[in-house]
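With one protein chain held back, the other chains of the complex are shown just where they sit.
Up next is chain A:
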Amino acid sequence: MNEPSPTSEARAPEAPEAHPPARPEPSRVVRLLFEGGIGRNMGLVAVLVLLAVVGVVTAPQTFPTASNLLTVLTSASIIGVLTVGVTFVIIGGGIDLSVGKVMALASVWATTVATQSFGALVMIFCALAVGVGAGLINGVLIAYGRIVPFIATLAMLISAQGLAELISGRRSQIVTDPVIAAIASTRILGIPLLVYIFAVVIAVGWVVLNRTTFGRRTFAIGGNPEAARLAGVDVRRHTVLLYVVSGLCCGIAAIMIASLTTTGSSTHGTLYELDAIAAVIIGGTLLTGGRGTLIGSILGVLVFTVITNLFVLNNLAIEVQNIAKGAIIVVAVLIQARARRSSTT
């Protein structure tokens, strides 16, 4: 997906509000990270700090512990990986409603008795192939079939759900392969392997989005596809690739959830697409595309996961949690809109 082409980099069009600057210097990386991600998301950081304070006050014994932090990060890892893919698609001016069920389909396909008999590597390959394949279909339908992304990916959501149910016979397929089952219980230096996978996906995603031609083109076609086309970007091919990136993330997430729950199931990932899109939006990415940050999306995921964690630690019912989630979406977006206005005037 990375396109190392020096000439095209020189001619790469600057999207209206693309960021950060093209040439990084190691000494400025921290400042760039602050400006490019966290700085833009002070509202979300404030919400996270607030939630942490609430956690420390209401559950002083159980909230501020290392093992609880790792539980939160592990819970966030799967939806977080999906969110990385969705961030690419939304910055590129699209939307992907199919991520949750494509993940479910990939988890089912990778855990059938037939697939499991070939071992862990084939299972992983199968999950990634299903994800990439679904993303490719989405992308081709949208870029070359001229179907609105909302409709194309909605159709994919429905048919992926159907196919997952057909393959699994609507049952939970239990993971018997010891390697896959061990992924979720493996810890390196005390940190779960799933958290490392999450971190690697974020790091690769951040570099691709902010440090490569591919990333700049993503901002460009999201901001103004016509200008990007005139500047020589193959908009349709790039659009296909964006949905492939999202599909690849679904494949990775499928292996993670199969390991975490020790099952492949058509019930996995229900409404995950909405959580992922909500995280991207409260992370400051424009739904119309062209502007956004990966760090903001990840902070959005963490806010949602910490809320769930807080409710369980305080033994409160889950229903109220959804009300809190909705309120936080509104509050975070309001704070950001205000911060943006005050910074531009």
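Here is the rule we use: contacts are C-beta pairs under 8 Å (C-beta built on N, C-alpha and C of every residue); 3 or more make two chains touch, one makes a residue touch a chain; residues count from 1.
In this text, contacts and distances are computed from a predicted model.
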| item | value |
| --- | --- |
| Missing subunit (named according to UniProt) among the choices "Tryptophan synthase alpha chain", "Sugar ABC transporter substrate-binding protein", "TonB-linked outer membrane protein, SusC/RagA family" or "4-hydroxybenzoate decarboxylase" | "Sugar ABC transporter substrate-binding protein" |
| Touch criterion as defined above, residue of A:98, A:138 or A:265 at the omitted chain | A:265 |
| Of A:136, A:313 or A:329, the one touching the omitted chain in the full complex | A:313 |
| Residues from chain A at the interface with the omitted partner, ascending | 59, 61-62, 65, 67-68, 71, 74-75, 169-172, 174, 184-185, 192, 257, 260-263, 265, 267-270, 308-309, 312-315, 317-319 |
